[in-house]
Every structure is written in structure tokens, then in C-alpha cells.
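The following block contains the structure, expressed as C-alpha cells.
Every protein chain except one is present and positioned as in the full complex.
All chains are identified by letter, namely A and B, in their written order; residue positions are counted from 1 within each chain.
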Amino acid sequence: MVIKPSFGRRAFLVSNLIFLAFISFLCLMPIIHILAISFSSGSAAAAGKVALWPVEFTTAAYDNVFGKPEYVRAFGISIQRVVVGTALSMLLTIVTAYPLSKDRNTFRLRTVYAWIFVFTILFNGGLIPTYLTIKSLGLIDSLGALVFPMAINVFNVILLLNFYRNLPRELEDASRIDGAGHFSTLWKIYVPLSLPALATTGLFTMVGHWNSWFDGMLYMNHPENYPLQTFLQTVIIKMDFRFLKSENVELMLQLSDRTSRAAQIFVAAFPILIVYPFLQRFFIKGIVMGSVKE
Amino acid sequence: MNSLTRMWKKEWPLHLMLLPGLAFIIIFSYIPMSGIMMAFQKYVPNKGLFGSPFIGWRNFQLLMDYPDIRRVFFNTVYIAVMKIVAGLFVPITIAILLNELRREWIKRTFQTLVYLPHFLSWVLLSGILVDILSPSSGIFNQMLGWFGIKPIFFLGDNNWFPYVMVISDVWKEFGFGTIVYLAALTGINPTLYEAAEIDGAGRWKQTLHVTLPGMMPIIVLMLTLNIGNVLNAGFDQIFNLYSAPVYESADIIDTFVYRMGIQQAQFGFATAVGLLKSVVSFIFISVSYVLAYRLANYRIF
Partner (left out) sequence: MKSKKALAMISLTLALAISGCGFKSSSEPNQQLGNSKDPIQTTGTGNSDDIIEVSTVSPSDPYLKFDEGEDFDKNSVYDAYEQDIGVKITNKWIADVSQFKERVKIAIASNDLPDFLLVNASQLKELTEADMIMDLTEIYDQHATEETKKFLTVDGGMQMKTAMFDGKMMGIPSSYNPFNYQFLFVRTDWLKELGLPEPKTMDDLIEIAEAFKAKNPGGTKQAYGISVSKNPFSTETGVTGLRAFLNGYHAYENTWMEDGNGGLMNSDIQPEMKQALAALQDMFKKGLIDPEFAVKDSEKAAELIYDGSIGMVFGASWTPAQLAKGAVKDGKVVQEWGVYPIPSVDASPTLNQIGLGVDEYYVISKKAKHPEGVIKLLNQYIVTQSHPTEEQKVYEYGKDRVEKGANYWLLNPLRVGRQIDNNGEILPKAIETKDASILETKDQKTRYERAMKYVDGSDINMWWEYLISGPNGAVSHNPKIQQNKQYLQNKFYGAPTPTMADRQEILTKKRDEIFIKIIMNQVSVDEFDTFVEEWKKLGGDEITKEVNEWYQSLQ
């Protein structure tokens, strides 16, 4: 680190920085565009005049979004499902990935189990049987319908078990010699050392919960139980223009209003956007090795 | 018998740990899987799954009889394979490049920015893409104009449409994809780099001989799982962006099933297509699982 980097190295670092800055800029543009639309007047947005800066600045769209009580309620339900769903799912993922990360000498049936889990990524029974199952369990209109079917995410399990495998065997052996059982090894050694992996799978779980809307529509018998994304679908979805009755005209005017759509999308995505920078602190390099040295 | 009891004695906590997870997948995945029967039925709601008449392969026949079916399959696989390849290569590269950034806050900022597009819906992005790619006023064609290239109707031209799908999809998802590789990078032993440096290896050599091998298990895993998507070319994206002039290159299995669904109220057809896709995924994933095990002696899961 103290050694002065060579010219080639410096040239690389500078061009790398520029390249990544450019890429990031490309990703930021549409967000700015949507943000600009959300702060523009309805007519300017409808005429496609807004690029990266608001035209005829107004916060009307946000007033409209926040003025809806449903919005706040749906927001609360989404938070609930993310918190409960992520907690449950992470717990199950951590515990399920552990035995599956063992080799066949330690756990002879592991491969059979692994395939039993993987099979569920590939095959599913479809909408109706799943709905009937949820219904017969009495989960309709409850948070359980949103949380339980997503409780085990096999992809996350596989990801985590691959990270577990990378942990040095010595640590585990040492802990076993100390007389620790599987559970305490998992808790004391595996979990603290796989923080980056846990942050990753945790993020995937949260994003999955936050973004899914179809289950809310399917399993909630009362719109007041819709989570946020389901509620937003009710606002964004396109109308059936064939049978527009006179009463619906006003509704159409509101629905096709791009500015509030933009505002809604932005407000809805914001909470989940800020989760990632927060989780980044868990992406610590050398966490595993550090503990071995000690 | 004796060895079995010994095994049980040693391994029971591991079985126990799997129990809750198994319970969930049995209830929420395996029990509903009985619905796969619909693929072979003319499903009648009040007779239910176990009372509806079986009609053999007729639902599959309907798919195979579709005059454009070969085209549709080709489009699906063509777009999906390109997405799988690019969707693997780009995030890995970006993750490695991000890892080379020295200032932590710059790195984190860039990471966050590239992750943003994942949260935009295709409904919304389709409007933006129509603008950006417009041959008359789109910024992209204007930039091409600086190099003397004539405007291209990207979204209305069969020669370009599949690539536009791949590139825009990669653009949307690569940032989210890098997360898992960044996590993999944290697991690489720093002493390996030190050792390589002592051996006189430059950064490039270190990337090649330390970084990539260190990430390999996750790369192989991601590749295997993505290969299962060989028949998923991305419904939401294509549905929002395709149009009559590009049906030839853009119509994929899922858009076709969707349009059939409007005419047909039957669930059997959609289930049959879903089953077909599952079987194909299953074959691909199994083959790559076996290959990884045979060639690299590595069990992906």
C-alpha cells in the first residue's frame, strides 16, 4: 500500500473510475427522469416535454399520493410483511443451509434433501392449487398468506450453503472439540462469519417481499389488507377502454396522469432503495480470515 | 442395522434442522404440485383436480400445432441464452472493477447507483426506451449520428430487437446481479493476494489467479441456476416492448401463452406450457449439476 503505484496501475485506476462513473450515470438517468416527471405539471408530462429537469415545477403529485389514507395503510402492511417475512425467512434459510452444506461423509442424505429442495424451484402447481392450499389453511386475509409461501427461498439456501462451505474447516473442528453441538456451531461460528452472505440473502428476501404484489391481490379478500405494491397496481394498471361509461371518464383522467404515477413509483421504491447502502457495511473483506488468525 | 443407528445417533441434529424448512416446502410447494395434473386435463372447476376428465396430450398438442411454434421457441431460446451469458459476464466484470476502487465511499456510491434500475418496472421503462431509441428524436440515434451512422429503428426492426432486449435487460439487472459477486469477493483470503504479490504477480495476474478462482463456486452456481432459465426470455419486458412489426423476432413462449389466455379460459393449456418449461429447466440444471461434479468434483448444491 505504501509503494507508489506504477504508471500503468494509475492509468488503470483512473480509467476504471471514469468507466464506472459513466456506467453509474447511465443507471441514474432514468431515476432522475422519473423524479423530474413527478415534479412537473401534468400537461408538460403528458406532452413528453420533461427530460431530466422538472417543467413547470409543482409538488401536486406528491400531495396527491400522500393525501391518500390507503397509501399509508398499505405502506404499513408492506413494512410488516418485510419485517416478519424477512425474519422468518432468514431464520429458516440459516438453519436449512447448514446441514446441506455438510459433505456426504458427515451427512449421508444431504444430496437427497438438496434435490428435494431444488425441485421446488423448478416445478410448481400453478395458481389455483396454491390458492386452494392457502385458503384451506385459513390464511386468506392474513399476513401468513404473504409470508409463509415465501418462507423458504431455495435460491437463498443454495447461495448460503455455498458460502458456508467456504468457511475454514479448522474453525468448526475446533468448536466441535470444545464439545459444541451443531446448533451452537452454527450460531457461534457460521452465522457471524457469513455476514456478507447473510446481508446478501437478507437483501434478496426483503426486495422480494417488498416488490411482490400478485399474492396480495390473490390472498386478500379486503382491499384494506393490500400491501403497498398491490395497492399501487390498483392505481397504475391500465383501464379497459372499451366500455368506458360516463362515470369512468374522470377516473381515466386521473389514472393516466403520469406525474402521480411517477411520484408513486418513486415513493414506493425509496424505502427499499435505502436499505442497500445500509447493508453494505456488512460486506467486510477478510472477515473469515481475521477470525482464523486470532 | 447397527450402522444405521450409529448414523442416526450422529446425524439426527442435522435432520432436525431441516425439518422446519421441509415442512414449509411440503405444504406450500409439494401439496400444490398436484395441480400439475391440470396439464393433462380439461379442467372443470366443480369436478376439481381429481374429478376432471383427462385428455392426454391435447394441451401440449395445441402448443405444438401452433404454426409459428418453431419461431417462437427459437426466439425464446435465442434471447434467453444471450441474456444468460451477458447476465453472467457483466455483473462479474463490474464486481471486479468495483472491487478495484480504492475509496470506500466512491465504491459504495457506485454500487448503490447501479442497483437502482432493478426497481423500475418495464411498464415504466418501455415509455422511456421508446423515447431514447426513437430514430427521429432519440438521444441514442443522435449520438450514432455523430459517427455518421444512419438512424436505426431499434424497437421496430427484427434485426435489432432481440439485442435491444438483451442489452436493456442487462442494463436493468446487472447492478443487482453484482451484489452476490461482491459478497463472494469478501470471502477471498487476503493472504493469497499477499503471496501472489511476493511472487511478483501484477494486479491482472492476481485477478486471474486469485480473484476468479475464489469466486468460482458462486459463478458456477449462478451459471447453473441461470441455465434453468433457458425458456424464460422475460415476459414483462417483451410484452411491454414488442409490437406487430417485430412479432417475427420478439414473440416468445410466454407472450404467446398470454395471448392465448385471452381467448381461452382454460387453465390446462397454461399449466401444460409451464410443465414443459419446468421439465426443460430440470434437464438443463441436472446436466450442469452432474457436469460440475464430474469435471470439477464440486457439488453445486
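The criterion applied here is as follows: a contact is a pair of C-beta atoms (placed from the backbone, for glycine too) under 8 Å apart; a residue touches a chain by one contact, two chains touch by 3 or more.
Please read all numbers here as calculations on a predicted model, not as lab measurements.
Which one touches the absent chain: B:Ser34, B:Ser134 or B:Thr207?
B:Ser134
Among A:Ile18, A:Leu52, A:Ala87 or A:Ile274, which one touches the chain that has been omitted from the display?
Residue touching the absent chain, from the options given: A:Ala87.
Can you say which of A:Val147, A:Leu167 or A:Leu228 touches the chain missing from this structure?
A:Val147
Can you tell me which of B:Ile26, B:Val44, B:Ile139 or B:Leu208 touches the chain that was removed from the display?
Reading the full complex, the residue touching the unseen chain is B:Val44.
Looking at the full complex, which residue from A:His33, A:Lys102, A:His182 or A:His209 touches the chain that isn't shown here?
Of all options in A:His33, A:Lys102, A:His182 or A:His209, contact with the hidden chain holds for A:His182.
In the full complex, which residues of subunit B touch the absent chain?
13, 16, 20, 43-48, 62, 66-68, 127, 130, 134-137, 153, 155-156, 241, 243-245, 247-248, 251, 256, 259-260, 262-265, 267
Just checking the interface: what residues of subunit A touch the absent partner chain?
Here the touching residues of subunit A are 42-43, 46-49, 77, 84, 87-88, 91, 95, 127-128, 131-132, 135-136, 138-144, 147, 180-184, 186-187, 217-218, 220-226, 230-231, 233-235, 237, 239-247, 249-253, 256, 258.
The rule is short, and it goes like this: only the chains that are shown with their structure count from here on.
Mind pulling up the subunit A residues that touch subunit B in the complex?
9, 12-13, 16-17, 19-21, 23-28, 30-31, 33-34, 48, 92, 95-96, 98-100, 102, 106-111, 113-114, 116-130, 132-133, 137, 148-149, 151-152, 154-155, 157-159, 161-163, 165-166, 181-183, 186, 196-197, 199-200, 203, 207, 211, 236, 261, 265, 269, 272-273, 276-277, 280, 283-289
For a test of understanding, state which residues of subunit B touch subunit A in their complex under the given definition.
Residues 7, 11, 13-15, 17-18, 20-22, 24-25, 27-36, 38, 49, 94, 97-98, 100-102, 106, 108-121, 123-125, 128, 131, 171, 175, 179-180, 182-191, 203, 217-218, 221, 225, 228, 267, 270-271, 274-275, 278, 281-282, 285, 299-301 of subunit B touch subunit A in their complex.
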